[in-house]
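With one protein chain withheld, the remaining protein chains of the complex are depicted in position.
For subunit A:
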Amino acid sequence: MMRHLISAADLTRDDAVLILDTAEEMARVADRPIKKLPALRGRTVCNLFFEDSTRTRISFEAAEKRLSADVINFAAKGSSVSKGESLKDTAQTLEAMGVDAVVIRHSASGAPYRLANSGWIDAPVINAGDGTHQHPTQALLDAFTMRRRLIGPDAGIGQGLDGRRVTIVGDILHSRVARSNVDLLHTLGAEVTLVAPPTLLPVGVDSWPCEVSYDLDATLPKTDAVMMLRVQRERMNAAFFPTEREYTRRYGLDAERLAKAPGHAIVMHPGPMVRGMEITAEVADSERCTVVEQVANGVHTRMAVLYLLLGGNEPAVSHSRTEENK
């Protein structure tokens, strides 16, 4: 049985559908006057954030609190980590405090895997983003948003995303969101096309379970959901494209370009958006853009993951991890 959620590639189709179905029920709690469930009462969850991320942290925190867990927030900045404490020492401190689960965000790819498999700590580990590697709960909330919008909240129960076509556009190289989405969407039966300048595609992308294109205009007409990625300037240590204007001209999404996609196609963005660069304000504010929904769905999906990993005496999600998925 899977105790941790490290990578979207670890999830079987049944696991992924179970998480999405559970998230659908969690979403109903958000409509109630008392948005709380007692499932994790008496359990302590630590949000261990070695890298800043307000959005993901408060999303996890909201999910944990709605399940009645006790929450400890740990930010590396200003902590003993900045004095040189290692991940191992931090983990052992948490273990000694009796933490029941750790949600970890780290700038180093593989840090959550290390934490989960080193024996330093016994609690389940949930990856909240590690380096350029994985961000599984983001992929789950994206899949949840697609299923709700493209199939419908009730009609989608028990279903994957078979035959749906998803285009992911932009900085694939630095994007753990793209990597996680390709893994999960493939598991759920969707066809993924990556669109990016050749310089922003990782080595070995041809072995990923997806198509690759350099031409957004040609891909859009065959798309049910187009996911724009943020251009992560902070991770870029070289010139990956000539100018921002050039990037926007070829890979930016404006209303004119969006018109080439089918009428039902949705526009997604993991946030934060750089308006005017990868997406115009007009598209970002349109009804077809799901950015705000994605934020709300993030809480429902994370509640589902926390409940399924921690709610019982053993996790409900099965384990099929292979080393090459790392």
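The definition used in the following text is that contacts are C-beta pairs under 8 Å (C-beta built on N, C-alpha and C of every residue); 3 or more make two chains touch, one makes a residue touch a chain; residues count from 1.
As a working rule, contacts and distances are computed from a predicted model.
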{"item": "Absent chain [UniProt protein name; select from \"Bifunctional protein PyrR\", \"(Fe-S)-binding protein\", \"ABC transporter permease\" or \"ATP synthase subunit a\"]", "value": "\"Bifunctional protein PyrR\""}
{"item": "Selected residue (touches chain absent from view) among A:Asp21, A:Asp70, A:Glu95 or A:Glu282", "value": "A:Asp21"}
{"item": "Identified contact with the non-displayed chain, of A:Ser207, A:Thr243 or A:Asn313", "value": "A:Asn313"}
{"item": "Subunit A residues touching the omitted chain (full complex)", "value": "1, 18, 21-22, 25-26, 28, 32-34, 36-39, 307-308, 311-316"}
